[in-house]
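In this view, the complex is presented without one of its protein chains, the others remaining in place.
What follows is chain A.
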Amino acid sequence: MKYVDEYRDAALGRGLARAIVAAVRPETRYNLMEFCGGHTHAIARHGLEDLLPGSVRLIHGPGCPVCVLPVGRLDMAIALVREHGVILCTYGDMMRVPGSGGTSLLQVKAEGGDVRMVYSTLDAVAVAQAHPDRAVVFFAIGFETTTPPTAMAVTRAEALDLRNFSVFCNHVLTPAAIQSLLDSPDVRDLDGGSVPLDGFIGPAHVSTVIGARPYAFFAEEYRKPVVITGFEPLDVLQAVLMLVRQINDGRAEVEVQYARAVTRRGNEKAQALVAGMFDLRKVFAWRGLGPVPYSALTFNTRYATWDAERRFALPDAAGRDPRGCDCGAILRGVKEPRDCRLFGTACTPEKPVGACMVSSEGACAAYWTHGRFRDARHGEDRQCADHSPTP
């Protein structure tokens, strides 16, 4: 037998789903935000919403790195190629995100700009090695998980004395984003917020780096339970069960479901590597969240020469958000993809208007690619009801 493991997992999963159904209280609603795009993707790809009772609502959070990068930063990357003629190395998804006026890096590449897709930061270093006569910039994006690899690339470039290499740094911080959400008028009960948030499904990989400690503040100060969990479907179901139990008990604690990889303190070596190279930015604009204080990183003075922003004296670009795109509201959990007028009409994964339709971790893309039959089914149900014979 080849698929024994998966079958056993499937049985476990159904067991967990039954346990959740048994645990929910009829009078309680459970509004759980999964912060990470990885979770959003897993939920859609495994159809987990079908397994949950109606009172458990999963709200997609702002943890998709491609989605939260604002248009202005993308415009700056495009300027690096068009105006400074650099070779820009980027992760694949980033190439399809429309910048101001709808121009994506993919189009810039088709125009003749030298944009290259890489799978790792070290690939970008290799490009710099192969083209000593060209300026090579790595377009660094992502949360705490992707920062140490960027730091490693710089360390390596320094060791090789690759002066033609630099990094356009857009690394952002998870806890700052969660706090900004919790402080937003959308969420705060006092302001009559429209987004009820009863708990968080906490990031998996990010937490292996930063540890469980940073979330204690949210549990204590904001009384929101947090369960840190992995990206496997069983992990997510287990986390939902743990959150339901916390909410039932009136607890607000940080629990780690993903104990196989997450410790309280995280990966201190990686933290030290990052701390030695980067400073906090005073403020960084996020798509959806707007300017968030101390929410992103930039190179410190010792590493300033590796900073593409400084090397090319890039001015900050404001960027124009695509018209009609509700990505911002979706990233804050205020709207769902199908609330956007462009969803599935003007905006599809083939022709994305906003960033949330690009990455498979984006809520719009995940919902369109894997979950849109739910809307259609509602349509069919209605039809059936209309035509049902009278008894």
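Heads up, the rule we're going with is that a contact is a pair of C-beta atoms (placed from the backbone, for glycine too) under 8 Å apart; a residue touches a chain by one contact, two chains touch by 3 or more; residues count from 1.
Everything below uses one rule, namely that contacts and distances are computed from a predicted model.
Participant: Of the candidate names "Heterodisulfide reductase-related iron-sulfur binding cluster", "protein-glutamate methylesterase", "2-oxoglutarate ferredoxin oxidoreductase subunit beta" or "Hydrogenase expression/formation protein HypE", which one corresponds to the UniProt protein name of the undepicted chain?
Facilitator: UniProt lists the chain that is not shown as "Hydrogenase expression/formation protein HypE".
Participant: I'm checking contacts with the chain that's been left out. Which of A:G13, A:P148 or A:P214 qualifies?
Facilitator: Answer from the full complex: A:G13 touches the omitted chain.
Participant: Touching the hidden chain in the complete assembly: which of A:R213, A:R281 or A:H370 does that?
Facilitator: If we include the chain that is not displayed, A:H370 is the one touching it.
Participant: Return the single residue from A:V24, A:L48 or A:A140 that touches the missing chain.
Facilitator: A:L48
Participant: For chain A, which residues lie in contact with the unshown chain of the complex?
Facilitator: 2-3, 6-7, 9-10, 13-14, 17, 44-51, 92, 96, 118-120, 123, 126, 233-234, 237, 348-350, 360, 365, 368-373, 376, 380
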